[in-house]
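Here the complex is missing one protein chain, while the rest keep their positions.
The block that comes next holds chain A.
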């Protein structure tokens, strides 16, 4: 047991220690500083020039937004076409998978375009190698890079002094892929291969088992995809059970590598903020606020899993043992909880255990993590979500001291606060409306057959699915039979709205802040890097999440907990 806790501590510490220098490096990439990877410049320039895009032109927030939405619309179109026509390509499809059903293709194309990677299909039984690589692996890079570029625009807007130019989306997006995600993915992919993560194009192999039976084993080029799935907070697994599958995550060492990779870039983005704006103390404060929540969640979840399943203990079975349904022995309960909290904090969505089978409280913690969706958060967009909380906290702190609030020398006025409030409320709106609709349909027609679990836990399955879509997370209470036209269209629409509204809103805010005249700091100015502001910020995050979501948490995980 002790070694399991040590392992958890090691993963958190290693992630933070690696994220610090990476944050400085990312800030350098965003600023366009000289770097050793400058030898990539001809390739990047070549791609942009061939595509007829100007990577130098400084653009304001609206021009950048148009570029972001335009490129993403084309990503989506290409993805859905390749899925709809999967059955027609003659190569890289050793198992002969057919074309996709349209609503599933829509859901999956949205899912990968929005960096969600919610999977209503199962990799080894539905996706050809061409689909896995040219659609999924590609989108896992460019959508993560889209989020990082959006975050770079936000940094620039906060740093600007009366200039509306936020940078160039094309160049920021491409270089986030080629200079941040790609180099780390290469190292990680090779390391994962060395631990036994399957890396080949062999299709199904036939094993003669020791007892004389036949076992068909699906393989594939998993290591390169697992690497970017973790680093880009994508989470879309090569195989159905994701990183619980021994070919995606074969050992405790590979588990350490992958879990660090989940946390690495999201943590680094917080440090990149501090480095970019030369406000490292403030970056550390933000990191501290997030880490307080993160460590609390990990502790609660790991404790619950280690104590075990009360329903099993009441039967007099394995009375001293942890909850291992849906978990792998090589990771154990503590590392499964850490992964669960990591993946729901960072909008990653990969799993190394089945969240459906976690204890009620753990499931509630994972939900809460996605309700907040800004504890480190998805690459780029996580920090943008956090920024929304910061604007609201600055506003509330300003109200407390009775003056127009300012943040980093910029006055935060009514328009900015309104946008932030709308974005903050939009997230619960999507989740609660989706859950209400699906619960209603389920009650109207109890034989609809979605749910794998009866009672409160069944409600949690629907709540989790809607939450995961709205948080662009992608994990699931996978018992839910979610490959139906209704779920495909509903969660597809939620993912789209939940991806782009929280990018557009904050970009509009920084677009306005960027051109504002700086106000000189006075004795009455808010000190954002003070412990007092940190406390206000933490309270704002908890109050917004608790107020909006306490009723559904009470109906699902809490009700389950108290009836065990």
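What we mean here is this: a residue touches a chain if its C-beta (ideal position, glycine included) is under 8 Å from a C-beta of that chain, and two chains touch if they have at least 3 such contacts; residues count from 1.
Please note the rule applied: contacts and distances are computed from a predicted model.
Only one of "Transketolase", "ABC-2 type transport system permease protein", "ABC-2 family transporter protein" or "Potassium-transporting ATPase KdpC subunit" fits the UniProt record of the hidden chain, and that name is "Potassium-transporting ATPase KdpC subunit".
Checked against the full complex, the one of A:23, A:157, A:308 or A:528 touching the unshown chain is A:308. Screening A:106, A:121, A:155 or A:239 against the full complex identifies A:239 as the residue touching the chain left out. From the options A:452, A:493 or A:530, the residue with contact to the unseen chain in the full assembly is A:452. The chain not shown here is touched by just one of A:196, A:288 or A:409, and that residue is A:196. Among A:61, A:155, A:170 or A:386, the one in contact with the hidden chain is A:170.
Checked against the full complex, the one of A:18, A:37 or A:78 touching the unshown chain is A:78. Chain A meets the missing chain through residues 3-4, 6-7, 10, 43, 47-48, 50-53, 70-71, 73-75, 78, 122, 124-125, 133-135, 137-138, 141-142, 170, 174, 177-178, 182, 185-186, 189-190, 193-202, 204-211, 213, 215-219, 221, 223-225, 227-228, 239-241, 244-247, 250-253, 255-256, 308-312, 315-332, 335, 351-354, 356-357, 359-360, 452-455, 457, 460, 477-479, 560, 563-564.
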